[in-house]
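All protein chains of the complex are present and in place, except for one that has been dropped.
Chain naming follows the written order as A, B and C, and within any one chain the residues start at number 1.
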Amino acid sequence: MRLSEADSPRLAGAAAPAAPSYLTDGTTVMSWLNTRDHKRIGVMFLAAVLFFFFIGGVFALALRIKLLQPGPFLVDALSYNRLFTLHGIVMIFLFLIPAIPSAFGNFLVPLMVGARDVAFPRLNLASFYIYVAGASLAIWGMLHGGADTGWTFYTPYSSTTPTQVFPILLAAFILGFSSILTGLNFIVTTHTMRAPGLNWMRLPLFVWGIYGTSIIQVLATPVLGITVLIVAVERVAGFGMFDPARGGDPVLFQHMFWFYSHPAVYIMILPAMGVISETVCAYSRKNPFGYKAIAMSSLGIAFVGFFTWGHHLFVAGQSTFDAGAFGILSMFVGVFTAIKVFNWVGTMYRGAIAFKTPMAYVCGFLYFIVFGGMTGIALATTSLDIHWHDTYFVVAHFHFIMVGASVMAFLAGLHYWFPKMFGKTYHEGFGLVAAALIILGFNATFIPQFLLGNEGMPRRYYQYPEHFQALNVASTAGATLLAFGFVIILVYLVIALGWGKQCEANPWGSKGFEWMTASPPSTHNFEEIPTITQMPHDYRTHEPPGVIRGT
Amino acid sequence: MNELLRRLLFLPDQASTFAYDLDQLHYFVIITTFFMSTAVGLTALVFFARYRRRSETQTTPHIEPPWWMEAGFVTVPLAFFLLWFFLGFHEFVRQQTPPSDAMDVYVMAKKWMWKFAYPDGPNSINVLRVPAGRNVRLLMTSRDVIHSFYVPEFRTKKDVLPGRYSQIWFNATTPGRYQILCAEYCGAGHSIMRGEVIVLKPQEYEDWLAQQKRGALASRQDGSPTEYDFAPPLGNLVEQGKRIAAEQGCLKCHSTDGTRHIGPTWLDLYRRREKLNDGTFVDADEAYLTESMMDPALKVVDGFQPVMPAFQGKISGPEVAALVEYIKSLQSDAVRTGPSEGPAYAPVRGR
Amino acid sequence: MASGYEHAEHHSAIPYVVVWVILLACTALTYLTGTAHLGKWALPVAMTIAVFKSSLVAIIFTHLRESGCATRLVFVTALVFVALLIFFTVADVATRFSLSTPAGAPFGTERSQPEGLLEHETPDE
Partner (left out) sequence: MSRRGSSVAHEAEATPGFEGVPPELIGHHFSSAARQNEAMRLGMWLFLATEVLLFAGLFCGYAVYRFQFPLAFEECSRHLNIPLGTLNTVVLITSSFTVALAIHFARTDRRRASAICLAITLLFALAFLGIKSVEYLEHFKEHALPGKYYSSEEVKVPGAAMFYTLYFLMTGLHGFHVVAGMSVLSYILFRTLQGRYSSAYYTGVELGGLYWHLVDLVWIFLYPLLYLI
């Protein structure tokens, strides 16, 4: 399964223990907390992000258990409302948005671009600490009552409810800064720090995905910043732009909120698509089928993603004209995802596919992104949305995209780059079992929710009419299976981290540019900057990736 | 076929003119979705099997897609999506523009209850009566936060916004009782803010309307006088207090028969020693009752959530006094059961 | 695409003074047109003058002309998205059904007096 010995002397030579790996180069706590190294910041982000993923998961499980009973059970109405609000906030702001861009992006973009570090290392560390500050403020708000407004903070409820909404609003504002700084860093890195010979058409597809995401992060997050600020000012100082008693228009809040939040869902899915592009090429050992199409559709999603926010307001009192305009534009953004999916399946054609754990997640990802994406298109046909809006159909749709696609891709990336980041390999058998459990549990959780949505069960319901109970019980059963799958992953990855067997530089034999250096890479990534002479993932020959022709 | 697919997809029954057409588009879209995702999944599995890695040093050809295949990847999905859009938007416009001959009903959504007022007839809480086969337009507004009027069987939904009107219309075809659900999150009682649409045969509806007009209200459970035409004499303070309690929605959270609800019960409340959530005790006399109406969060009874909206500036002095008198009258030994009075709601003139 | 540092030596300050004078003139023009009660035309006129002034500042003062195409692209994309947000939001408010925003005061919301909106003692929450 590895490149034969004869072919990778140069590679092995490059990983000669001359330079210590970034993990062992200074092991004091201060060397980690005060690091400038993009790899360490990436690992710290990964740890924080996984921690919040499990907190969000616990909230989700609590919600699902409560929904076993139609009447009051386990928690009262207010705590249930707080639970689903915090599940939304923790999962979106603290896990999904930073997960792939900040954890894997930080670690891999400089490696893939052939640079020693991101453009502004200090800014990168500042972004991590701003994230930690925002996260701790969110936790503080959580412990002191937490908000019960839903992660969407719709006014006038969010500006009049007596619960602790202000700290959570401020936390969202601060986390936005962290997201902006990360995006800014990656755009400048991609523009100005590419290795010699690495022009735009040889850029790895993961970097294209991260580049598209960064554009959205930089250009959309400020609007959330100002919207959240105005609601905070309205709660504290009493003069608000959205106060209906003063002529304010709650739908204006929804426009400004969704102007950020719809591109934000592309912040969550674009890097996942980048990970899938890399893993599909690596494990089917084939060049990306339609490289230009995939790269351009990343930019397409990033740009057209800004045009479609109105499909969240079809029944919110928006005018019919706007509903039509946003409906059509939403269809265009759907096409880019379709292009990518067809090209990924095309990549597998005549490849040499090794069915490893990441490939299992890729298969799950493909099924879920088509099903989730097309239910999104179904929602964008304005009239069907009238029946489905704010019901469990919408909940199932966005969980298909966020858990089915984005988390699956995160897991695929975690397994694919685990040897690169930590130099250890995980147990393949457990990996496949966990992948099967997760795909099965996921289906069992969210297919019933599609049907609940058809039946008309609104979302965010503490008590529901009796005839919805059967499907809710099925969904909770699926949720426990899903949770069990995630626990298994945590277990065998921690075991692999601690006691896994050392692996060599390129265990998968992949020709992505990040595999040019040792695993785990040295602090300065490369002995000297490589010259790139070919596209990534070109498996026609045996040379290691982007071989260094004598400079 | 329609019935089979409807049951298969757990769709509620089609009780309005929209429902049938909407469900046809629904079947078309969902079946294509199902077909496409299984097609992609199966192709992937076929490729897994057929092109599995045979040896470690296997090399693979460099394949670039021909231009027509990439063009196909763009045009085929786009064609489907745009077809769905135009089918859907045609239906959407039909649902958003009420016919001019529609019968108007005014809806007032308030924290966790629905109030309906017919321009020429009675008004009622949580129960909307409409004649079958008639276009009905609902002009809706909210007194506090955003709610959403949603009847799954009619496939209609519209957010009810504070400070302005929003409108939906439907034509209920089959008589029956259908649940109204609030679809936009509006606080602790969001999930119990349920009403009922009773679709009557046209003749039955006319009879009911005439009966309301004749003022035989005392016996009707939901009918209630509007203060303009035939309100019963105000009666003593307790009577007035009961009417105000119903009107302001106090009965939604406070029960009068001793059972615990969102708020403490009013039975035997007067002069009861209440334990507050900060551990101190207070005697529920007139002062405490008035103060709790004006600023509920000040002294919250132990075990209850501070979700009561403040009535400061919304109920005048004499009304507060009437409420207090009504509470004082609720002693377990002297309780009288009577119909709950509906709200008074001034309809807006003109279309 | 060497960035604009090569001809650093013989850079002159003349363009800045010229731009400054033009900006002052435009401000005066804005003041005159603004207070001249053009009615319906007031907004478009003021906006064109403001766009002209801001593009002047952006191109000359901040050397956008000399900087790489990446920075220009960023500036243009940001403006496109601002225009997008404002256009669709105002289009929504403009094309709502007539009764949705009745002329004059909004009415009947929890926190305001039903009859008038701006009475002195505004009810606080």
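We adopt the following convention: a residue touches a chain if its C-beta (ideal position, glycine included) is under 8 Å from a C-beta of that chain, and two chains touch if they have at least 3 such contacts.
Quick caveat, the model's predicted, so the values are computed rather than measured.
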item: Shown chains touched by the chain that is not drawn here; value: A, C
item: Given A:L63, A:I187 or A:L411, the one touching the chain that is not displayed; value: A:I187
item: Contact footprint on chain C, counting only the chain that is left out; value: 2-3, 5-6, 8-9, 11, 13, 16-17, 19-20, 23-24, 27, 30-31, 33-35, 42-43, 46-47, 49-50, 53-54, 57-58, 60-63, 67-68, 70-71, 74-75, 77-79, 81-82, 85-86, 89-90, 93-94, 101, 104-106, 117-118, 120, 122, 124
item: Positions on chain A contacted by the hidden chain, ascending; value: 115-117, 119-121, 123, 180, 184-185, 187-188, 191-193, 196-197, 218-223, 225-227, 230, 233-234, 237-241, 243, 245-249, 252, 255-256, 528-529, 531, 551
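What we mean here is this: only the chains that are shown with their structure count from here on.
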item: Chain of greatest Cα-centre distance to chain C; value: B
item: Top chain pair, ranked by how many C-beta pairs fall in contact; value: A-B
item: Centroid spacing, where centroids are CA-atom means, of chain B and chain C in whole angstrom; value: 41
item: In chain B, residues with contacts to at least two other chains; value: 96, 144, 162-164, 166
item: Multi-partner residues of chain A (each touching 2 or more other chains); value: 160, 244-245, 247, 249, 251, 317, 320
item: Touching residues on chain A, where the partner in the complex is chain B; value: 1-4, 76-78, 81, 148-150, 154, 156-157, 160-162, 244-245, 247-251, 284-287, 289-290, 293, 314-317, 320, 323-324, 327-328, 331-332, 334-335, 338-339, 341-343, 345-346, 348-355, 359, 362-363, 366-367, 370-371, 374-375, 377-378, 380-384, 386-387, 389-391, 451-452, 454-456, 458-465, 471, 509, 538-542
item: Residue ranges of chain C touching chain A (in the complex, touch as defined); value: 70, 77-78, 81, 84-85, 88-89, 91-97, 100-101, 105-106, 109-112, 117, 124-125
item: Contact footprint of chain C on chain A as seen in their complex; value: 160, 191, 215, 219-220, 223, 238, 243-247, 249, 251-252, 255-256, 259, 303, 306-307, 310, 313, 317-322, 325-326
